[in-house]
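Here's the structure we're looking at; comments come further down.
Omission of a single protein chain aside, the complex is shown with its protein chains in their original locations.
When the chains are written out, they are named A, B and C in that same order, and each has its own residue count from 1.
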Amino acid sequence: MRRTTYIQALNEALREEMQHDENVFLIGEDVGHYGGLFRVTRNLLNEFGEKRVLDTPISEQAFMGMALGAAAVGMRPVVELMYMDFTLVAADQIFNQIAKYHYMTGGLLSVPLVIRGQQGGGKRYGSQHSQSVESLYAHFPGIRVVAPATPYDAKGLLKAAIRDDNPVAFLEHKMLYFTRGEAPPPEEEYLVPIGKADVKRTGSDVTIATFSYCLLQALEAAETLHEEHGVDCEVVDLRTVEPLDTETVWESVAKTGHLLAVHESYANCGVGAELVARVYEEAPYLLRAPARRLGMAPVSIPVSRVLEEEALPWKKDIIATVLEMERGQKGFRNGN
Amino acid sequence: MRRTTYIQALNEALREEMQHDENVFLIGEDVGHYGGLFRVTRNLLNEFGEKRVLDTPISEQAFMGMALGAAAVGMRPVVELMYMDFTLVAADQIFNQIAKYHYMTGGLLSVPLVIRGQQGGGKRYGSQHSQSVESLYAHFPGIRVVAPATPYDAKGLLKAAIRDDNPVAFLEHKMLYFTRGEAPPPEEEYLVPIGKADVKRTGSDVTIATFSYCLLQALEAAETLHEEHGVDCEVVDLRTVEPLDTETVWESVAKTGHLLAVHESYANCGVGAELVARVYEEAPYLLRAPARRLGMAPVSIPVSRVLEEEALPWKKDIIATVLEMERGQKGFRNGN
Amino acid sequence: MQTADNVTEAVETENGAAQSPSTSEADTGSRTPPASITTDALPSGSATDLDVPALPTELLQEMYRMALTIRLMEEALLAAAEEGQIGGAMHTAIGHEANAIGAAYALRPGDYVTCTYRGHHHGLAWGMDPGRAIAEVMGRSDGFAKGKGGSMHFVSPEHGMMGGNGIVAAQVPHAAGLALASHIRGEERVAITFFGDGALFQGVMHETFNIAAKWKLPLIFYCENNRYSEMTPIWRTSSIEDIYLFPRSYGMNSMQIDGNDVEVVHAAVSQAAERARSGLGPTFIEGITYRLAGHMAGDLETYRPQEEVEMQQAYEPLTVLRQKLLARGIDEARITAIDEEVDEKIDEAVAFAENSPWPDKAETYLDVFVVSAEGE
Partner (left out) sequence: MQTADNVTEAVETENGAAQSPSTSEADTGSRTPPASITTDALPSGSATDLDVPALPTELLQEMYRMALTIRLMEEALLAAAEEGQIGGAMHTAIGHEANAIGAAYALRPGDYVTCTYRGHHHGLAWGMDPGRAIAEVMGRSDGFAKGKGGSMHFVSPEHGMMGGNGIVAAQVPHAAGLALASHIRGEERVAITFFGDGALFQGVMHETFNIAAKWKLPLIFYCENNRYSEMTPIWRTSSIEDIYLFPRSYGMNSMQIDGNDVEVVHAAVSQAAERARSGLGPTFIEGITYRLAGHMAGDLETYRPQEEVEMQQAYEPLTVLRQKLLARGIDEARITAIDEEVDEKIDEAVAFAENSPWPDKAETYLDVFVVSAEGE
């Protein structure tokens, strides 16, 4: 296996799917001639032409709605939102239309399309360019939500998302774009199934269920917790937020007895709260202590480096929360 | 005390606040000459004139943004969304702008405005006119969320919302509009504080935390549970969804040992999941059995009467869930 | 606090909103309405140099049959709504029929249409069966969308009907997307989208104007200007009187026509479709029309004088069509025969719908996601 960047993995996935199915087309701001603000769609206009790589004006509502229309007759649009924050600009088309179209038409029409773009904090973009939207997307039924953390998963899941007959929100993270990881070369095609979590680190004491850039933070936190505190975390990469692969998570919790869900969208009414609610619905008996969740602090994501760091639910907070879980309980550790 | 309808209570609150503060004005579709599709703003144009009751074109993004601008210089706009589903049309202005404005300006500006309108199912309005949006609003920090269930609370909370220096989403429910309840006459002014829950039925076995129309469903369910199953529910009317008055809820759970959160927005990443997550963060020791939540089924709210009934998390489901909680546990009942 | 009684009362007040008593008089705003709305079917600026060929009498007869079918279905639906058989917001197209019919007959099989919550006339004109349409509105299992979409979401892909919509203007970019699909695939299909006068003030409309004009999409924007948005007259919210001027600023072909005359509509849509198919891009058509019934079932119509409605009876599509038939030598007897035939057909359709079973509860949970093997 070779090593590739996250961006390169996405670019390959798009190219391969455009070759694989002539119904696939790209639409969004700067995606064509410039190749995308973050260069994810680079060179694809040259290869596939102006009918399949469409540079739009700054009209998110219109081009999102157009994606629905085209998808309804079997095209497979991949819509880029330059920042996933702009979800809110096109929210009616996304949540009132795309998410509902299959249902409202009694199944007569389906809208296989992908909404993709980067999100997240860590680069001082401030309140309107740093939000994570996975919980928002997950709240509305009818749209799958995928948020891979590695180049391997990113490529395989983007290909799967494009082939899926449902609308899929494909959430990238600006901190992941230049990360590298192993992936098979282009000639070895693979898909990563939507809806399957992946254990990225095994451990015996606490299950950390997370995804996207928080996965990397959780893995780092796990190392520190292990080295400095003797706590052994199992890190489950959910990869897909809707549907949640609770089976894999519960399997892990069966072993550790502890669950901490971590994500970068707001904690309040977030995916973490959802996972906590579900474990008590479906498998409370697995828990040896209260399940916990961690998300973005309830503030509008400040620009200042020190403030942004404070608001993000990253390594430091993960470590602190796991240690809090430990302090609250005798016999916390299963291993060593 | 006289009896009044929910609509009448709202209309009185608006009139009184417009009299009380000349900065208060109303803006929205059909709110002026017609008096509002649901007649909540009836006669106010006659009394206050065209400068304070503004009939807009169907331009939710623009008039929502205009409310922000006017509020930033001390006006107190009350914006009517004809259906709260249209939140999604104006989502950028609501969540990227209004909710964040105080924070992004480092506290230099504040935007005291109210976004009000009716929501909810039960009248066969279908996917795009029946959603409940409290969980959506609560997810974003910076905006208070209020959802009263009785005419008394509706009047007192709407007045408090208009006087609050923060943006407030004031969520009415179409099934509540023609309900009646006691309220003091106009000459006896009162406010109901934002952020305070109210125990609407005392009981010993299970705490049902809910709000808006689900409160009425919960009260009915409690009667049935009591009469037919001997289960005694305490029903806490949250009234405010952001901030949550967890103190009052935990106080109740301290007594009952059981918590069921019920709301009409989607269960997934909803306020119910949030309440479950919080009880395990803040007061897990109060619980004698897993906390539960109940929300709208994950479907796009169908028109057909039988299907809509099935999707709604109402009386029948509340009863079933409480009985499920009971079945799961010996010594469930505290009382009789 | 409420008692259980109150709750029941609320549950049973279907369409309570619209039926609640009104005290407002017809508009008495400080600004006055333009004269056209009370004196004539068309505002002053409506003259158009559109060439309107006479349609074959046979076709006019078919159109009359269709217009009556729509009209009688709408009336049956209003009656059913009053009985409580239909909930939610049901918007009838009484008075709007010609817009849909003229357009439908001007287009080809394979073309696409999207419309609004006021979409019954489009559905029928595009070939949807009245029985199944009524069943849909009533939420029965034989409805096109199995009762899930209801009145606001008419849909039938086999007829090219790609969906009504509950959100003002949301269906407009959908049609642009359909046109884009045709464009990308190099097909000859055109898309037409219907919307009301109020939709001009939703931003997405203008976003779509620009893209459609720039990309020369095979798209027809059809505005059914009935001079009201819900209870508010258009003159109170529009900065200009003639809506068809907006798209002109995008360099788009745009015209204002008599939307109550099927021949005029047919000519306009034919021309627009021809332009679209030959790569000349989109056309905007403002069809001046009038909604003879309330905005939705239960509307008490306190916001407009009754004389205004009565004045419009002279220009409404069925009247116009009857006049055309008489002028073509079709006699009263023949027309009456059609009337009876349609009447019977609608009775049957209502009976069909009323006998259609309720959907199974399990249906609630289906169609959220497509269940398919691909990609997984």
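General observations
Just so we're on the same page, a residue touches a chain if its C-beta (ideal position, glycine included) is under 8 Å from a C-beta of that chain, and two chains touch if they have at least 3 such contacts.
Remember, predicted model here, so these are calculated numbers, not experimental data.
Note on the chain not shown: across the whole complex it touches A, B, C.
Of the listed residues C:63, C:205, C:273 or C:346, the one in contact with the hidden chain in the full complex is C:205.
For the chain left out of this panel, the touching residue among B:4, B:41, B:56 or B:210 is B:56. Residues of chain C in contact with the chain left out of this view: 200-207, 209-211, 213-214, 237-240, 245-246, 248-252. By the touch criterion stated above, the residues of chain B touching the omitted chain are 25, 51-52, 56-57, 59, 61-75, 77, 92-93, 96-97, 101-110, 112, 141-142, 144, 160-166, 191, 193-195. Residues 7, 29-30, 32-35, 37-39, 42-43, 50, 55-62, 82, 85-86, 89, 122-129, 149-150, 152, 174-182, 200, 216-217, 219-220, 223, 297-300, 302-307, 310-311 of chain A touch the missing chain (whole complex, contact as defined above).
As a convention for this text, only the chains that are shown with their structure count from here on.
Here the chain at the heart of the structure, going by C-alpha means, is B.
Once the centre of each chain is set as its mean CA position, chain A and chain B turn out to be 30 Å apart.
Shown for chain A are the residues that touch two or more other chains, namely 92, 96, 103-104, 141-142. Within chain C, residues 143, 146-149, 153, 165-167, 203, 368 each touch two or more of the remaining chains.
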